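With one protein chain removed, the remaining protein chains of the complex are shown where they sit.
Note that the chains take the letters A and B in the order they are written out, and that residue 1 is the start of every chain.
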Amino acid sequence: MTSGILGLKDVVSIKDFSRRQIEWLYEEAEKMENVFRRGSDVLRGKILATLFMEPSTRTRLSFTTAMYKLGGQVIGFESVEASSIAKGENLNDTVKTVENYCDAIVLRHWLEGAARFASEIANVPVINAGSGTEEHPTQALLDIFTIKREVGTVDGLKVAIMGDLKYGRTVKSLSYGLANFDVEIYLVSPESLRMPEDVIRYLEKKKMHVEEYNTLDEIIRKIDVLYVTRLQKERFPDAAEYEKLRGSYKVDVKTLSEAKPNMILLHPLPRLDEVDPEVDKTPHAKYFKQPFYGVLVRMAILKALLS
Amino acid sequence: MTSGILGLKDVVSIKDFSRRQIEWLYEEAEKMENVFRRGSDVLRGKILATLFMEPSTRTRLSFTTAMYKLGGQVIGFESVEASSIAKGENLNDTVKTVENYCDAIVLRHWLEGAARFASEIANVPVINAGSGTEEHPTQALLDIFTIKREVGTVDGLKVAIMGDLKYGRTVKSLSYGLANFDVEIYLVSPESLRMPEDVIRYLEKKKMHVEEYNTLDEIIRKIDVLYVTRLQKERFPDAAEYEKLRGSYKVDVKTLSEAKPNMILLHPLPRLDEVDPEVDKTPHAKYFKQPFYGVLVRMAILKALLS
Partner (left out) sequence: MTSGILGLKDVVSIKDFSRRQIEWLYEEAEKMENVFRRGSDVLRGKILATLFMEPSTRTRLSFTTAMYKLGGQVIGFESVEASSIAKGENLNDTVKTVENYCDAIVLRHWLEGAARFASEIANVPVINAGSGTEEHPTQALLDIFTIKREVGTVDGLKVAIMGDLKYGRTVKSLSYGLANFDVEIYLVSPESLRMPEDVIRYLEKKKMHVEEYNTLDEIIRKIDVLYVTRLQKERFPDAAEYEKLRGSYKVDVKTLSEAKPNMILLHPLPRLDEVDPEVDKTPHAKYFKQPFYGVLVRMAILKALLS
């Protein structure tokens, strides 16, 4: 369904966004920096429901802060255990109930397609806050906004995306989102955690320049953005293989010594040990600024969908 | 204790409500539909505590939304694990502490009598959001309000209540509540899950017309309201008996083909498989409208107790 100033009822997939919509959203996000500092009443009386069926710190708190800064309120649950889902309720019934209490739903679910399904049955806007291994569109919107703010442009950049590209949802949404811009994408992962074929095909259809690598050192010297994600041990069939490989996907000060001086390093967080804490102090590290840009982008989204 | 415009300090049992009080509350709930859309400041500065010691989606979120729409705030916990109850604190101490932080308490507890006990020791109003297998009075108030809104009247109706009548708390509160109206009640359940004797005696004392049945098909043609609740497997001593019986208590499109065209179907939710999803699309299904009426009724209750 299409409606509102953004031209979308829901935020389910970043593939639904055109470049013009993304740019409009970023103009709005810029304006939110002042609203963030002062607070506002633009969504007074409105209620956002945050339904998180997987753990989250950043995404849930970020949407909550965004809603508060716009003067709205937030209901929801932190975990499945405290909700009727623990009694066996299905997603349909949860959504058809909760839509009576709120003006929009933010949904994180362990299943692919969950957010799309919810958006189709709900009378209120649904925002996908992570659907299985598939997508996390608002994360991608904030990642690209961070690039724009920290580098000054998105077009013309060489962006490396590294880590678990097979099961990670942020790396897929980011790739889809970057397809709206004139960027070169370098995908870096172990053979067994390659970006799925359908994502590659989508990027090629969009005439993107995509290259795949096994290790970072082949490209570290030429990239402008390095986006790192977790390599989760449990994704490897063989623990020994994990131990052998993890070193190649760790970023430390030594790795960065070969990078361009103004290369920026992003991470959706949480991190385990794939980025050495020593790196935090370097000018490359922008991953603790992403959460702030995330609030601005989510404020812009909430305002667009709800006012 | 008696106080306030409703004439009650607490909402512990629907047996404490007269027909006049229920009707007054429903007039207030009607007015809340506009307040719900616009928001309001009538409870600004007031704080509601939601203490849920059993899982809940609907009741907790519904009270929270009701409070927000009236301009108030909400504190509380979603589950026992994150609270001092996990350290062994008793209900007395939790209530005598939390009353210092709030203007009213909504309590769900696994024990019968918990809400009554809390209301007797608390200096603030206590609202029973489910006490063991005993009562869930605000659910009954919203159930009857739904009947009034969807049928146009309560008096003169034939209301069937089906499912686990022994352990279910909503069916007991609903029966007590309906005793204020001129209705006929048909109780449908397996022999082993019959409505307890003391409830039947209460209804008879109130001169209610009550009939008990083992199966729905004996009465499906003549009823105006069908209220379905879960048949929980764990309530049956014998799993084989459960499997044998459950079919008789399932409502599907075929069941409804024999019902009056304007018969309405209610369910306190969550449902498991006792109402087939196909039924959702029929005009009988009103169970996804109950949550909305629930917010209006709870807004009326909160306003009456707190302002």
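What we mean here is this: contacts are C-beta pairs under 8 Å (C-beta built on N, C-alpha and C of every residue); 3 or more make two chains touch, one makes a residue touch a chain.
Model, not experiment: these values are computed from the prediction.
**Q** From the list B:93, B:120, B:182 or B:241, pick the residue that touches the absent chain.
**A** B:93
**Q** Would you mind spotting which of B:78, B:164, B:184 or B:224 touches the chain that isn't drawn?
**A** Answer from the full complex: B:78 touches the omitted chain.
**Q** In the full complex, which bits of chain B touch the chain not displayed? Write them out.
**A** 44-47, 49, 73, 75-79, 81-89, 92-94, 96-98, 100-102
**Q** So which bits of chain A touch the chain we can't see?
**A** Residue positions of chain A that touch the missing chain: 38-40, 52, 55-58, 61-62, 64-65, 68-69, 78-79, 269-272, 277, 280, 288-289, 291-292, 294-295.
The working rule: only the chains that are shown with their structure count from here on.
**Q** Using mean CA coordinates as chain centres, what's the gap between chain A and chain B in Å?
**A** That gives a centre separation of 40 Å.
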